[in-house]
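One chain of protein is taken out of this complex; the other chains stay put.
Letters A, B and C mark the chains in the order given here, with residues in each chain numbered from 1 onward.
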Amino acid sequence: MSKKLHRFQPVLDEIVATLRLQLGQGGTVASYIPALARVDARQFGIALRTCDGEEAGAGDFETPFSIQSVSKLFTLTLAMQRMGDALWERIGREPSGNPFNSLVQLENEQGKPRNPFINAGAIAVADRLVSQAKTKGGSAKTDILALMTSLCGERIDFDGEVAQSEADTGFRNVALANFMKSFGKIDNDVAEVLDTYFHQCALRMSCRQLARAAAFLCRDGAHPIAGEPEVTGERQTRRINSLMLTCGTYDAAGDVAFSIGLPCKSGVGGGIVAVVPDQLTLCVWSPALDATGNSLLGMKALELFVARTGLSVF
Amino acid sequence: MSKKLHRFQPVLDEIVATLRLQLGQGGTVASYIPALARVDARQFGIALRTCDGEEAGAGDFETPFSIQSVSKLFTLTLAMQRMGDALWERIGREPSGNPFNSLVQLENEQGKPRNPFINAGAIAVADRLVSQAKTKGGSAKTDILALMTSLCGERIDFDGEVAQSEADTGFRNVALANFMKSFGKIDNDVAEVLDTYFHQCALRMSCRQLARAAAFLCRDGAHPIAGEPEVTGERQTRRINSLMLTCGTYDAAGDVAFSIGLPCKSGVGGGIVAVVPDQLTLCVWSPALDATGNSLLGMKALELFVARTGLSVF
Amino acid sequence: MSKKLHRFQPVLDEIVATLRLQLGQGGTVASYIPALARVDARQFGIALRTCDGEEAGAGDFETPFSIQSVSKLFTLTLAMQRMGDALWERIGREPSGNPFNSLVQLENEQGKPRNPFINAGAIAVADRLVSQAKTKGGSAKTDILALMTSLCGERIDFDGEVAQSEADTGFRNVALANFMKSFGKIDNDVAEVLDTYFHQCALRMSCRQLARAAAFLCRDGAHPIAGEPEVTGERQTRRINSLMLTCGTYDAAGDVAFSIGLPCKSGVGGGIVAVVPDQLTLCVWSPALDATGNSLLGMKALELFVARTGLSVF
Partner (left out) sequence: MSKKLHRFQPVLDEIVATLRLQLGQGGTVASYIPALARVDARQFGIALRTCDGEEAGAGDFETPFSIQSVSKLFTLTLAMQRMGDALWERIGREPSGNPFNSLVQLENEQGKPRNPFINAGAIAVADRLVSQAKTKGGSAKTDILALMTSLCGERIDFDGEVAQSEADTGFRNVALANFMKSFGKIDNDVAEVLDTYFHQCALRMSCRQLARAAAFLCRDGAHPIAGEPEVTGERQTRRINSLMLTCGTYDAAGDVAFSIGLPCKSGVGGGIVAVVPDQLTLCVWSPALDATGNSLLGMKALELFVARTGLSVF
């Protein structure tokens, strides 16, 4: 890593030093599938990439983990690339005010998910990706891997065991998908859409890779590594950031905006990606989750980072 | 039919004469599956069987139709036979206040359906029947056919095309079943449970057969034909009748109790079974449905019957 | 009392003997207003009046208590007398599926209460009574007292202290009334409507008086004492009974229909009126309530009565 990193490396080191003392205290590792349940809770990593390509990392920032819902950020990006504003005919852009996998609002709103970051919304995005891939004779799963690999500049893959476990136990997601299908809001076969969705959740990446992959969000959509072609346009990039801020951390989004003040997207694997527009993208990871399903130490790390650097969108 | 019928045959004839003039006016045939959509709306049948075994019928009372949700009455009966009060650990006994296939209440109440007559409740009953059948190495579908055949004294069968169509398009029911499964409220494989459920809905029976099959409900549970062994005990029989009154006609149950005042169970095939305790069981059928999903002319027929005979539980 | 009572007096005595042993065990006296909170929980009374005018009673059946929501039965009767079916433009006839004082359904249904027995519905009925009284220069409160006095053949009055306490603490009811007013579903001044409602809830009557006052419900609407003029027509009477069965005991209505099988209307004062059509009206009272807000021993008494006599509408 470059010497320019003097600005942030000490901050990351300090955060790791502080939070290491709290490892294993509080929070619960996601246990709904065996492959997640057996992850060691006593891990913490943090990495960032600045808008001009510098990287820093501390703690377990090179350890790959299951990115789970953080993947929704990238499938949304892919769908916005492919479909532009037509995407929003099927998916809303409002916070849900309900747990991430609730069916209540979906019923009241005729099968149209509130936003692309609740499970229903991400499944609807997966359906759009399946349709888009079909028009070119391809597959949505291949498209997702291609995007991730391009963004990271290194090969990214699915964890097949995790994907299978999700499929075996994801009854709530099967319910959500069939429910939307009953409203005519899913075009493809439910099994195919869910196969895509379960695989995207099973992407394995490290903090370093995620910070890099999401770095287009802190540089107006420019490709993290090559700069071009742009991943998304400037206006679209801002919109993704705004969705992360208002909807990226489930039912805690308002609270996260209030206490951290950065666009974030979290996953039950314990990862969180955060963006400081025009400056840097950050990824934190620690498997133990708080009551809202967000990484307990991950959130603390973001609070420390914001307090220490004064970076915030507000 | 016996000459004792002088009391009711004229009433049924009069009802047929009155309602024939209204055939084809108003209401909509259920159209979500082709096999139901192509049924001729211009049909009306009515039949009854008294507690001492007399039968009467008029109009198209010998024409078989898809009994759909009327089947919930018989699967509930079967589950009560097999499990007694243990059944109620999984299923409530309260009106739902929501459409028959709503997921909202199910979510608020942790996957426990409000009552056995909404779809979720009937699917939960089917799951119980599958479990019960397995303990004896049998199949729930076979058990259902055996019960119906015994109650009617003649062979009853599923309509395979209808069952297949339900399976092909029943996304909402797939959602309901998986949703309950996600709460741990379905023990068996969802596909097996739904196969049972879709088949029970696809039972083909005539008004005459349904009035006979349900006749145990007007004679304290005694077998309609043989008298014994009893189908259900006296206390259980009253309870089934009470559930029909409070929950048997979806979101219109209060209104039906108010205007007709008899325990009823309806289906989207256009059939309705009604019970006058200690007197008779009635079945009406006409395929066109009102806005609440109940047979339009069927409900009118019941109102006429009640007005003409003064029979009501209140 | 007449000697004809041999049939039921022993049943009532036996119920009192059985339940006295359970007095003071379980249940909670309503405590939201002082005048209710200080009622001695160790009281139980039961009384009945047959359709031909015989009366029986046992236990504390002559002790007056606050009838609370049982009053909804009589204000509904009064409104049906005055307005006939026009009443139903403002009030539904369906079970609510929600607690008696919930605002959720009211919001979803544009301020139209589900039925006349939830608080919102009874307040809407009170609004209608206020309007009706105004057209004749009278007052709804006077009309209510006149009806109760006529039905009982003895002077009935409000408990002023209870009415005042209800007014002082009835924030939820103030909320319900103003909420309906915001939808244009209350015509009169909210304060005047609530004054009527709080007074009707504060009627003081004994089991004997309530069994007598409600006796028109077991005799097709004929006046309990005089026989004529009829209180309500036969058809209307049946409808009141059906509403009691489907909606009379709050969120427990389905369960009460299932286990007791009689039209009932309960109040948080611990009173319950039950009807066996064409036979008798029953009133039980015991102040301690179960979790659903119905009298704990009152419900047990009704179960014992039904089990012992075999009377049920089903």
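Assume a contact is a pair of C-beta atoms (placed from the backbone, for glycine too) under 8 Å apart; a residue touches a chain by one contact, two chains touch by 3 or more.
Only a predicted model underlies this, so the values are computations on that prediction, with no experimental measurement involved.
One chain is not depicted; across the entire complex it touches A, C. From the set A:Q9, A:S96, A:T196 or A:S266, the residue in touch with the chain omitted from the display is A:S96, counting the whole complex. Across the entire complex, the residue among C:S31, C:Q110, C:T142 or C:S182 in touch with the chain not shown is C:S182. In the complete complex, the hidden chain is touched by one of A:Q9, A:Q81, A:N241 or A:N294, namely A:N241.
Interface residues of subunit C facing the missing partner chain: 102-104, 106-108, 171-172, 174-179, 181-182, 190. By the touch rule set out above, subunit A reaches the unshown chain at residues 92-98, 105, 114-115, 237-239, 241-243, 245-247, 251-255, 257-259, 261, 263, 277, 312-314.
Heads up, the rule we're going with is that only the chains that are shown with their structure count from here on.
The largest tally of C-beta contacts between two chains is found for B-C. Centre-to-centre separation between subunit B and subunit C, using Cα means, comes to 33 Å. Averaging Cα coordinates per chain places subunit A and subunit B 48 Å apart.
Multi-chain contact residues of subunit C, defined as those touching 2 or more other chains: none present.
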